[in-house]
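Read through the structure below, which is laid out as structure tokens, and then see the notes.
Heads up, one of the protein chains got dropped from this complex, but the rest are sitting where they should.
Lettered A and B in written order, each chain numbered from 1.
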């Protein structure tokens, strides 16, 4: 879904991806903006990814992309968005010594987001984001406290109470550990959701996430339709 | 509106109610989730009610339901939701020694929510939630600081400035006392509303709330249509 776009005034544009994500670079950041955002002088160039919908799909894709580029995560924010639903959008700013690595990171991340967004689900009563990955890199470590090179699982659903039941189910289904969590007023942005980040053996993590997915999905269906992947009902 | 639903994997589901509310129980909470949420060991079972729309309709219904069951309010959150409008959704988690009391509390609360939701109003420019109750129980005491067994009134409207005028009108209309209040950044979740919780003689409280309702309703009508109860335009 990544689009190429050529415009003489748009040197920053790299591409777009699912969840109304746009990926950009700033080849050489303005010194006043740099200071304002407390970005160290080592980072001359920035990679910026920002979306209306999603949190972990983007975090996981960027974590993976950052393994192939000389970049560091400098800013991570989870605004309340999801375009009228009650989950997150996101802002990721990564710094690097040169624009080539930043652009490479954005390009790889956009591809990864298009794949990972398959597991962001929304319908008229609720939303879910469910992911697992075999090996967490530096970004997932930084954001969710995931041990490096270990499996990472992400269980998110709304309205908030549904995710509490899903989290309880996930923990009973497999031998995993919670390494991060959020409720509307804790670690989140007053979104109507609960999130757990988990680690453990890859098999256990995937079982826990899929069990949570089934539970949350059935509960949302109890008073609405089955939540659909955002890839199937909007770009 | 409560629906019965039988599914072998859905032992937690109890029913649904207005405001996209779902009621659930966890018969025996997972110990890791319990610890994470700082839930004391006395509470083996949980009652969970969570909605996309509404705050006080649910609080009042749960307050009433909790009078007939051995449960305690453990978690209360007001995420920003209302499905694209600018008010709250909610999360209530109650604990009890057994699942029977938790289920009973949820069942009673769902019925009460379907009644109380009559007084949640939304239209294209604003929203309101207006309630009064003769005797506050433990939950309303815990959340809104209402004296036990005294009348409780709830005045909420958005956009925020409209509720300021409604609150001023309410206080001039009857001899009541403000025991709780919220503005977008104080006690609330950046919602576009102001709320006051009041107490006093039942007659005074009801007069104050109805006067506020009339005022806020007229102000919203000044640039939109008359706000309708959510029971009349959506489930």
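Going forward, a contact is a pair of C-beta atoms (placed from the backbone, for glycine too) under 8 Å apart; a residue touches a chain by one contact, two chains touch by 3 or more.
Just so you know, these numbers come straight off a predicted model, no measurement behind them.
Chemist: Among the options B:168, B:201 or B:228, which residue touches the chain absent from this view?
Modeler: Of the candidates B:168, B:201 or B:228, B:168 is in touch with the missing chain.
Chemist: Which of A:10, A:134 or A:148 touches the chain that is not shown?
Modeler: A:10
Chemist: Can you say which of B:20, B:34 or B:80 touches the chain missing from this structure?
Modeler: The missing chain is touched by B:80.
Chemist: May I ask you to list the residues on subunit A that touch the chain which is not drawn?
Modeler: Residues 3, 5, 7, 9-10, 12-13, 16, 20, 22, 24, 26, 29-30, 32-33, 36-37, 46, 48-52, 75, 77-81, 83-84, 89, 91-93, 189-190 of subunit A touch the chain that is not shown.
Chemist: If the missing chain were put back, which residues of subunit B would it touch?
Modeler: 80, 84-86, 125, 158-162, 164-165, 167-168, 171-172, 177-178, 181, 183-185, 190-194, 196, 214-215, 218-219, 222-224
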